[in-house]
Each structure stands twice: as structure tokens, then as C-alpha cells.
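What you see is the complex with one protein chain gone and the rest in place.
Up next is chain A:
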Amino acid sequence: MADDEDNGSSVLDADTFVETEAPAVIIARIEGKSRQVERLLRIPQYTEALETALMDAPTQTRDEQCKAANWILVHRVLMATKDVDGLLLGLNPELHDVLMKYLYRGLATGDRITCDLCLRLHEKLFDMAGIGCIMRAISDTQNLV
């Protein structure tokens, strides 16, 4: 409608986005998770560590620090893993989409070792999860990781 000129603001504006949790709460939760992850990596149980890192990812917030903190955690698990194939086999299918978003975040860093690992994981995750996983990762503009 021509009279609905509202200077281009849409439902995707930051004003309408409701933060459910305070960033401090999220950071505290991530710190708790990181202790658990370190414990699991020492055993070593890589798949469980990855699941812990991916669970409750801070997608519902706009705070960059929380997202960066969780990304560092996921990155730590991915770098520590020795067996890349086995890592994905045991992974909970619900976490495939979140993992794909993190893989794209890893690919955007440009660091050679990270990108090398993320490319290999991307190929394996694509074989497991299919093209829908990539589609959901690129079309989800609200829950950014």
C-alpha cells in the first residue's frame, strides 16, 4: 500500500527483537559449558564435548561477545578432535543446523588450519545432513550464530 511508507523498516529491525536473556547470564552459562567441555575433552569424548558446546547456542541474542565466546568454545572442540569422521557419526541430528552455521563462521575466519578443518567437516556434514542443512544455515537471518 502506498500510504504504508514507514521509511523502510521491516519485521527484521533490531527494535522489535526481544532479548530473552541478559548477556551476562549467557556468558555465565557458556563458562559453565566450557568447564564441562574441558572435562569431556580430557576423557576424551569428542562427540559429547561437541554436543555440549553446540547445545543452547546463543542464537537468540544480538550480543556479539556471547556469540564470540560460544564460537571459541566450539572452535576449541573442533581443533582438539583427532577423529573427524567419528565425531559427526554420533552427533545428535538436531544439532546439525547449528554446527553448519558454526562451520560457515569458521570458514569466514580465513585462518588456514581452521578453514582446512571446516572444509573437511563441511563435506562430511553435507553428506550426512543433506542440502537442507545448508539452506537453513543461509536462510536463517534471525538466529545468527
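Going forward, a contact is a pair of C-beta atoms (placed from the backbone, for glycine too) under 8 Å apart; a residue touches a chain by one contact, two chains touch by 3 or more; residues count from 1.
Here, contacts and distances are computed from a predicted model.
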Missing subunit (named according to UniProt) among the choices "V-type proton ATPase subunit a", "Hemoglobin subunit beta", "AP-4 complex subunit epsilon" or "Actin-related protein 2/3 complex subunit 4": "Actin-related protein 2/3 complex subunit 4"
Touching the absent chain when the full complex is considered, from A:24, A:72, A:108 or A:128: A:108
Sites on chain A contacted by the missing partner chain, in the whole complex: 8, 10-12, 104, 107-112, 115-116, 119-120, 122-123, 126, 131, 134-135, 137-141, 144
